[in-house]
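Note that this complex is displayed minus one protein chain, with the remaining chains in position.
Now for chain A:
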Amino acid sequence: MTPEERDALAAEYVLGTLEAREAEALRDAMATDAALAEAVSAWERRLAPLSALAQPEAPPPGLWARIEQSLNPAPMRRQWRFPWPVLGLGASAVAAGLAAFIVLRAPPPPAMMTVLLTSREQPAWLVEARGDTIHLAALNRQQVEPGRVAQLWALPQGATAPTSLGLVPEGGRFSVTPASIRPSPGMLIEITLEPPGGSPTGRPTGPILFIGRLSPASGT
């Protein structure tokens, strides 16, 4: 692609005239082509003032509630119950005898945990943080599209950019001990789709596959 062709394509993407397949291909290409991503960003800045030509209009009253619901799909308690038996950590007191058994056998309770959800709010990964280490266990079969990799990120509360915790290995379980950050309550954990070898920019470039926020696991 010549620089002129690249720039023309970036301009048409920002303008919105690319068809669905072309727009998707360009989004994919941006993940590995920094010059293309730069050209798109420059066109976004050039044309941004045009958004002011749209007539402001009040959205329907229930819309905020719907957005909030999508961001908090279920009360925390319900999320917790789901994976317990898989990991032998003891559910709420289902049966006293079973609970006693689990308490004896279980590792020390996790300090923090979350369930990473897909964009359709389906549970995909159980995340536990104990001390400095983050443990992940897949709750179902995970498939990454061919030629791409899944990359794990953490965004501590108050931070402006996520930190890479490395690529997600194949197989259901793994642990990471980040060098530069400590697991903390409110920390966002996300897995994004990236080009082979991981994000070339040090920041997520692909779509978020799974996301969740660490919460203290007290009360279990």
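Just so we're on the same page, a contact is a pair of C-beta atoms (placed from the backbone, for glycine too) under 8 Å apart; a residue touches a chain by one contact, two chains touch by 3 or more; residues count from 1.
The rule is simple: contacts and distances are computed from a predicted model.
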item	value
Candidate names "ATP-binding cassette domain-containing protein", "Sigma-70 family RNA polymerase sigma factor", "Alpha-D-ribose 1-methylphosphonate 5-phosphate C-P lyase" or "Spermidine/putrescine transport system permease protein"; UniProt protein name, chain not shown	"Sigma-70 family RNA polymerase sigma factor"
Sole contact to the chain not displayed, among A:2, A:51, A:143 or A:180	A:51
Where the missing chain touches chain A, by residue	7-8, 11-12, 14-17, 19-20, 23, 41, 44-60, 63-64, 66-68, 70-71, 155, 157-162, 186, 188, 190, 203-204, 208, 211, 213
